[in-house]
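== chain A ==
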Amino acid sequence: MFMTKTILKNLLTKYATRLYPFHKRETFKHSKGELKIEMDKCILCGVCQMRCPSQCIKVDKQAKTWEVDPFACVYCGVCVDVCPVKCLYQESLYRTPLAEKDMVVHVQQPKESAEPAAT
Partner candidate 1 sequence: MIDSVVVITEENTAEVRPDEVITLSRELKDEGFRFVTMSSAELEDSVCVLYHFDKDLELRNLRVDVPKGSKIGSIASVYSCAFLVENEIKEHFGVEFDGIPLDFQGMLYSDEEVQKTPFCNIGLKRV
Partner candidate 2 sequence: MNTFDVIAVIAAVFLSPLVGGLVAGIDRKVTARLQGRYGPPILQPFYDVFKLFGKEKMVCNYWQIFCAYMYLAANILTVVLLALQSDLLLIFFVLAVGGVFLVIGALAAESPYSQIGAQRELIQMLTYEPLIILVFVGIYLETGSFKISEIVANYHEPLLIALPLLFVVLGYAIVIKLRKSPFDISTSHHAHQELVKGVMTEYSGPYLGVIEISHWYETVFILGLCALFWHTNLIWMSVLIVVTYFGEILVDNITARLTWRWMLPHAWTGGLLMSFANYFWIYAKIK
């Protein structure tokens, strides 16, 4: 009986749900979303790989690659916190769904030889 007021109010006001793919909400500024890297800043130290609780990051010093398995990532953001050069960041958007699993591989371009001399 007591619910009548609430549901009639619902009927007369706009629905609370969102028609998702057509209408997306704004994300929060501090949301922990997809993990990204600025590869040219990375020093390939491997701390992120060591600290990641789900072991989804692989850093290869020889091949100069930084690899993340986005499907294993749990969005905890520890790697972002511990990165000594702050090259990792999390976007506020979640990764979009995919039909197949894949790895995200970043290869570091060899630094220009002039750079060390300039700094």
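Criterion: a contact is a pair of C-beta atoms (placed from the backbone, for glycine too) under 8 Å apart; a residue touches a chain by one contact, two chains touch by 3 or more; residues count from 1.
Candidate selection criterion: all candidates are chains of the complex that A comes from, given by their letters.
Just so it is clear, the structure is predicted and the values come from calculations on it, not from any experiment.
Trainee: Have a look at 1 or 2 and point out the one touching chain A within this complex.
Mentor: In this complex, among candidates 1 or 2, chain A touches 2.
Trainee: What does chain A use to touch candidate 2 in their complex?
Mentor: 1-4, 7-8, 10-11, 13, 15-17, 19
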